[in-house]
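Reviewing the structure listed below.
A single protein chain has been omitted from the complex, and every remaining protein chain is retained in its original position.
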Amino acid sequence: MTADPITPVLTKRWLSPQSWRLSTYEDLEGYSALRKALKGSPEQLVQLVKDSGLRGRGGAGFPAGVKWSFMPPNEDKPHYLVINADEGEPGTCKDIPLMMADPHSLIEGCVIAAYAMRSHHCFIYVRGEALHPIRRLNAAVREAQAAGYLGADILGSGFDLELTVHAGAGAYICGEETALLDSLEGRRGQPRLKPPFPAAAGLYAAPTTVNNVETIASVPYIVNGGADWFRQMGREKSPGPKIFSISGHVERPGQYEAPLGTTLRELLELCGGMKDGIPLKFWTPGGSSTPLFTAEHLDVPLDFEGAAEAGSMLGTTAVQIFNETVSVPWAVMKWTQFYEHESCGKCTPCREGTYWLAQILERMVDGHGTEEDIDTLLDVCDNIFGRSFCALGDGAVSPITSGIKYFRDEFLALCESNKRELVGAQA
Amino acid sequence: MTMAPEEPKVEVPEGHVKLTVDGEEVIAPKGELLIRTAERLGTVVPRFCDHPLLDPAGACRQCLVEVEMGGRPMPKPQASCTMTVADGMVVKTQRTSPVADKAQQGVMELLLINHPLDCPICDKGGECPLQNQAMAHGRPESRFRDKKRTFPKPLPISTQVLLDRERCVLCQRCTRFSAQIAGDPFIELLERGAHQQIGTAETADVLDMASRTSSGKPFQSYFSGNTIQICPVGALTSAQYRFRSRPFDLVSSPSVCEHCSSGCAERTDFRRGKVMRKLAGEDPEVNEEWVCDKGRFAFRYATASDRIRTPLVRNAETGELEEASWTQALRAAAEGLAKARDGKGAAVLSGGRSTVEDAYSYAKFARVALRTNDIDFRARAHSAEELDFLGSRVVGTGPENGVTFHALEHAPLVLCVAFEPEEEAPAVFLRLRKGARNRGTQVVHIGQWTTPAVDRTFGELLACVPGAEASAVEGIAQHAPDLDESLRAEGAVVLVGERAAEVPGLFTALHRLAERTGARLAWIPRRAGERGAVEVGALPTLLPGGRAVTDAAARTEVEQVWGLAEGALPAEPGRDTTGILTALVAGELDGLVVGGVDPNDLPDPALAREALAAAGFVVSLEMRPSGVTDHADVVLPIAPVDEKAGSFLNWEGRHREFPVSLEGTGALPDCRVLDTLGVEMDADLFTQTPAAAAGDFARLAVKGTFTASDAVKVPFTAAPDVPHQQAATPGAGQAVLATWRQLIDDGSLLIDEPHLAGTARAVVARMSAATAEGLGGHVTVSTDRGSISLPIVVADLPDGVVWLPGNSPGSKVRATLGAGHGSVVSIAAGGAR
């Protein structure tokens, strides 16, 4: 296999008729990586994934092979593999389409990863609202089971794996891996204290690895193509293909696969450019938790390093495009309302801070803001950022701080009419 | 040659690390949380959710500090309540780090945006961590201009605990306490985000919760008051104390709980001569920082409207009790008792709630003023076997040589026999749970059903028919070899409760078990004064310090200390409680001194009433009218614990001394009353004050009979030796009765506290599904004396056994049935009520 940056990898089957069927999948190299993987040792697989440089696709970008290697070599306790399919970051729609179009690539990845980590039970935690992929995954699991790709003695290898599709119930915070584990245990999904990390004490206090859907779906290709092939795509520290979900004011919103390091300028070409030709005003590189970019950032390479160097984050590569008709304070207010609604309530900065920020922004958008409010917004953001229990708080302030950074004038304009008249001293 | 100055080298001991806090080098044990290390250096990092006895949460984010590891500053401030020390770590608290200071101020401001700032009407005002910290570090003026979150208030969490949600900072101390320390299904976090709040599933119908029986696990906690005390704001308040006082109007004195034998440290807060509240005191060796709700809330008995405050003497003509002066009353009492003594004799029932000093005075009064060994503190079922057990295995044990709370927590195995820790000694239950939860202590209970305490100590139940406990213990080697093996492990402990006196052969079996396995054995009585009463000789067979009355040398020793003529002390063992009562009925005794005994607590209340009626002369030392008062010739009022100094010996044998809380009320302790009464009878007790009594007793306390390595004393008394018996076999329509008391029940010290009463456990009869068959939901349990009808809850009891709460509303087993643990009773369908 050779890598061509234009040839899709992760999405190559998406346009095939009935792409979600096992037969289609098998016709298109499906489950060939599994046969190959089961012939090797778990250690070899972990090393392969390490060598490939595959980094977590859920937002943090932690090297997947390194994460796998944290799992203890013994099996004193059951090992669990948990797939984070709680895709809820505003603007992100890559995992749900992937599970709809090619569920078997995820399942095959699960079996390989579970084998590599000596896990015999894998859970796919799917966002509760996403009923259609849950149905499709369940159907695919039944097909895979019937064909011997799941269950006992998979393909005669002696390896057993049970796979459970678990529905969330409407809580964004469950995308945080430890909150997800609590939710999976049937509890309120609030983040756990770390350490212990999931690899030491995760689901039911047993060794657990939590991986994103796209990360795991990438694994079969790495097994088939090899680490060097994978590294031909993308950039040195961020290799491999990536699904960009492009939404907003573009001609053809949707999922576009491109190597990591692709720029927005290139992505815009793929999706037909700005809608109706109205110029770009601002955009997010990886969902609303990642600080905003503007037209200045059209040529920033979208990989983990490139986005960070330019002052944002790669996040989930949820590229949201906004044209000049959109008010920044309004968009920021909408996002903040979302975070306020989704704050789990565990820690003070996030719980109280988002409550306050939302009220200030609502008041400002309503025309009752003052310049002082802008300073208060920034200071409250400063008191939340890096102070909250998990990353939700950090994400919640990103749109506000970056919005004010690039578009302070718009916020000021909202306050203009509320300036207090200066009155001279009266005699 | 010049000498290089020696680097001052600080040795880092094994298991420790060296770090820097605010520029100061410090050595800390591995695993210590930064917040504690800073505290040891004198820097208090502000916090709300952190509590040393709860698992770290990191929820409030108030305790943020700056941390540098390996020369690299961590990018975000860290919660010092969740991060542990590491070698080479550099920590900067708010004292030296502007970042930490700003972070803390920021969190403080956020905590206050939704806080009502209603300090002037809040119970916590004046002792509130949030208030104190806001005053010390907060912004003088709020930047918050928008709408605060409000809730209807207050929300009753139970009849005793009220919640003002808008004051809550969601630190989760209360929910963590419930989940971790008490293990109760009590309160939880509800809702999410800014709407998150503390609550129960249904707070509206909480008021009739006490009557609910089995739908899910209803609100139920004996420890709920602790959540009020650890709440760092005024969100949780008690119905009892709400709006009663301000902290700065209160005077505090350290005290010791008078309710059970744990001897928990408390703090009594009073104002203008009235106790306003009691709080848990801190004693890491005993109760740590917790007390049960009974210890916290049950103190209003002392201010009951019917409290006796003046001596009463029965008018010979009218037969009525009339108020009298102390002089008149004491003279009448002395005359009557002297006459009885010189007639067929007078005896003493001193009750199980006395302080050490008071119990000693009763013991001495019996010997010196009444010249008798007819004294027994045991106002409950008792046996001669128990006397041998107490004399041979209990007297003289103390924290230095016996079982302690610490030992329970660190034991590999604790076997509880005929002992219901949560109902009888709640602090013991908390320790057992702590050991089981944190250290994997195996807790095994020999009892009748899987009680909440069995569940929550992660315990195992060995169920037996009531009365068969002795054979169960005897059978351990044969039927439970694993347990037998575990009992041989270093540190293994066996605990036995007051119920053992109702099972013949049980003390003997336990003694043999301990001898055979080397397990340590401790007796945990239910009442606060019992352990001390054993030590001071308020028993028919024991003199102070565990000296046997039959031991001539011991008598001589006591006679010398007491300044008595040689041979003045009676040499024969006296009568026990039942013996005394029987003798009164038979006319073999004339007089009786009763200190705080309720006839309904005695093994046979009917016999007790008959004996009181038959007695020629009865002196009652009491706080409030009781079943004895009607028969008393003289009633002498005595002081409740709040109004006297003294001490208890807790079940560990630990001395629990307390000063007087309310001074100058005029109420006299028993020891003083008895001392004066003694003088009237020409007998000098030297117990004018608790201090004097304590000094007098000290000269007779056990000394040198132990060596530290020797767990068992060289006894004055022979070990118990009673064969175990077969448990009773019920016939058709019968069952064997299992019974013990619930913590919150109709006990006489629980009166006048309706909020507390509302948190009592349901009053139900328990039996197996097979036994309940055909009874239709309600059972009537009866004997020839009377009957009790209760709803049935099916539990895992052996077939043919029915369990009843001992002294709860509608279930007064002794008083109504005249029966006890192990008795055969009739059961029949009770009919729906």
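For clarity, chains are labelled A and B in written order, and residue numbers in each chain start from 1.
In the analysis below, contacts are C-beta pairs under 8 Å (C-beta built on N, C-alpha and C of every residue); 3 or more make two chains touch, one makes a residue touch a chain.
Definition applied: contacts and distances are computed from a predicted model.
Here one chain is missing from view; checked against "Electron transfer flavoprotein subunit beta", "Zinc protease", "ABC transporter permease" or "NAD(P)H-dependent oxidoreductase subunit E", UniProt names that protein "NAD(P)H-dependent oxidoreductase subunit E".
Residue in contact with the omitted chain (choice from A:131, A:146, A:308 or A:413): A:131. Touch with the chain that is not drawn comes from one residue among B:200, B:237, B:600 or B:717, which is B:200. When the missing chain is restored to the complex, the residue among A:170, A:279 or A:367 that touches it is A:170.
Residue A:247 is the one among A:247, A:262 or A:354 that touches the chain missing from this view. Here the missing chain is touched by one residue of A:119, A:255 or A:359, and it is A:255. Within chain A, the residues in touch with the undisplayed chain are 87-88, 90-97, 100, 128-133, 166-171, 183-189, 204, 245-249, 252-255, 275, 288, 320-322, 338, 341, 344. Contact residues of chain B toward the unshown chain are 185-192, 199-202, 214-219.
One rule holds in what follows: only the chains that are shown with their structure count from here on.
The distance from the centre of chain A to the centre of chain B, each centre being the mean of the chain's C-alpha atoms, comes to 54 Å. Chain contact summary for the complex, chain B toward chain A: residues 56-62, 64, 75-77, 82, 102-103, 106-107, 109-111, 113-114, 143-144, 146-147, 149, 169-170, 189, 191-196. Of all the residues in chain A, the ones that touch chain B in their complex are 171, 188, 190, 193, 340-349, 351-356, 359-360, 363, 376, 379-380, 382-384, 386-389.
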